[in-house]
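In this view, the complex is presented without one of its protein chains, the others remaining in place.
Presenting chain A:
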Amino acid sequence: MTRPVWEEKPTVAGQAGKGTLLTLVTAAVIIPLWTVVVTSLSSRATIDKAGGLVFIPRGFDFSAYQSIFATDRVTRALWVSVMITAGGTLLSITLTTMAAYGLSRPGSLAHRPLLFLFLLTFLFGPGIIPSYLLVTGVGLKDNLLALILPTAVNAFNLVVLRAFFMNLPGELIDSARIDGASEWRILWQIVIPLSKAVIAVVALFYAVGYWNSFFNAILYLSDPSDHPIQLVLRSYILQGQAPPGVSLPGTNVPPPTLAIKMAVVVVTVIPALLVYPFVQKHFTKAVLTGAIKG
């Protein structure tokens, strides 16, 4: 975009002010991430010299990562988190896509009451205590499904997908129907292939929710060996529990505790960083359709 002719030339002070603000805003995100990654890769000497967190890297030392993957606690927690995220996302996106398509044609059978059922969830939540008693009452206590089933369907995500499906070219779907394709086939062979990007964004929203699930894990999982990574991170960093310090073969000193802690932070952040770039350009669309229709 170029500056329109009628717009004033920017003042030097204005440009400098904007630049400073933008630098500050982005630095506020980058500096913490950078420090954590650098510290997790630092050797004991580097950490001792810095007196704590390391900002300027001096060489790479992977012993903190080797250490956390040599022990049970973190690998187990990561495995639990991966399973919940993969299984939960698959279930959620299947249920949500189906329902969003089922509700994408106003005027169809029972369309209004069904849609209301979903939209009404925006107005009130069931409350912590009744939900807790229901989930424990149906026997999901100490079951990893307790982290998946109660949050499997999110009405906001449904509204996002439904709005997108409603904007697909109607002629395409009508002609398929005239050719005798069933609704299932239309969904699978026409609607889903046309909506891959939005479905990916909604799947990311779900996946992030499952990966970050913390409170439900506190409520329903009493056995520490079931704990997902967020709970383990909390116990190491916020509750001051000592992380496992395994001396690696060939040395007799475990890697520095701080580096190990930071390595746990990094493995908790990484999944978000990995998927993020692929779907980032589609965010705006998904968020907006949801915001407008919701």
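Assume a residue touches a chain if its C-beta (ideal position, glycine included) is under 8 Å from a C-beta of that chain, and two chains touch if they have at least 3 such contacts; residues count from 1.
The rule is simple: contacts and distances are computed from a predicted model.
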{"item": "Omitted chain, identified by the protein name its UniProt record gives, among \"Cysteine desulfurase\", \"Polysaccharide ABC transporter ATP-binding protein\", \"GMC family oxidoreductase\" or \"Pyruvate dehydrogenase E1 component subunit alpha\"", "value": "\"Polysaccharide ABC transporter ATP-binding protein\""}
{"item": "Option touching the unshown chain, where A:Pro57, A:Pro126 or A:Pro169 are the choices", "value": "A:Pro126"}
{"item": "Contacts of chain A with the absent chain, listed as residue ranges", "value": "1-4, 6-8, 18, 21-22, 25-26, 28-33, 35-36, 50-53, 55, 95-96, 98-99, 101-103, 105-110, 114, 117-118, 121, 123-139, 149-153, 155, 158, 170, 174, 182-184, 187, 208, 211-212, 214-215, 218-219, 230-231, 233-234, 237-239, 262, 265, 268-269, 272-273, 276-277, 280, 283-284, 287-288, 291"}
